[in-house]
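Every protein chain except one is present and positioned as in the full complex.
Coming up: chain A.
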Amino acid sequence: MNAIVTLQNVTKRYTRGKQTVEVLHGIDLEIAQGDFVALMGPSGSGKTTLLNLIGGLDQPSTGSVAVAGERIDSLSGSRLAKWRARHIGFVFQFYNLMPMLTAQRNVELPLLLTSLSASQRKRNAEAALAVVGLAERARHKPNELSGGQAQRVAIARALVADPTLLVCDEPTGDLDRSTADEILNLLQVLNREHGKTIVMVTHDPKAAEFATHQLHLDKGKLVGTTATSTTAA
């Protein structure tokens, strides 16, 4: 297996006030390039914490995290920020678009950290919006878009810099079933046709069926891996 994500004996502890809570306990995990993994588990099982470690938003208390061959668990804040810009595309449950920017400007945001010219940034943003089927909504602001459209813009933003890995935290948690299926179909297309590696947190078994593998977390431990034999389409 050509692993793009490797976690070895990862623990994560948080200190809140005088209390220290260990959220993840000795996680060992490998995710292959081109995989579409659904992280499943009940609330408080540590799904989002694990996703944050994979996405370089947080660092483990112990253990190592390597993504695309680079150890990220000991990078400084500024190097980790650069690394995220180069390797990770994020999709959030509540889209987290900038309300004052148009869809196109939102999609362009990650490209501001590159050396692309303004016209190249614009072209790339338009192309990303076309991939998610929203080329005609480029001039619209988030409050002029439906939930599904806003999430598509967020996916376009995650894709635009051609990241190594797409990290999605409950991407359909705020959407109705039919719109959620559209978004999951889109992610599936990105995985199958564009070869994007995707790690998605979800508590929705139907959403997890769109992934190629399901990882089950409970009380901070990986308790099982399931290969989805026939993924939803």
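Heads up, the rule we're going with is that contacts are C-beta pairs under 8 Å (C-beta built on N, C-alpha and C of every residue); 3 or more make two chains touch, one makes a residue touch a chain; residues count from 1.
What we mean here is this: contacts and distances are computed from a predicted model.
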item	value
Options "Acyl-CoA dehydrogenase", "Thiosulfate oxidation carrier complex protein SoxZ", "Energy-coupling factor transporter transmembrane protein EcfT" or "Putative ABC transport system permease protein": UniProt name of the undisplayed chain	"Putative ABC transport system permease protein"
Residue in contact with the excluded chain [from A:Thr11, A:Gln33, A:Asn52 or A:Thr179]	A:Asn52
Residue, one of A:Arg105, A:Lys196 or A:His213, that touches the chain absent here	A:Arg105
Residues from chain A at the interface with the omitted partner, ascending	52, 55, 57-58, 77-78, 81-86, 88, 90, 92, 96, 98-101, 105, 109-110, 112-113, 118, 121, 157
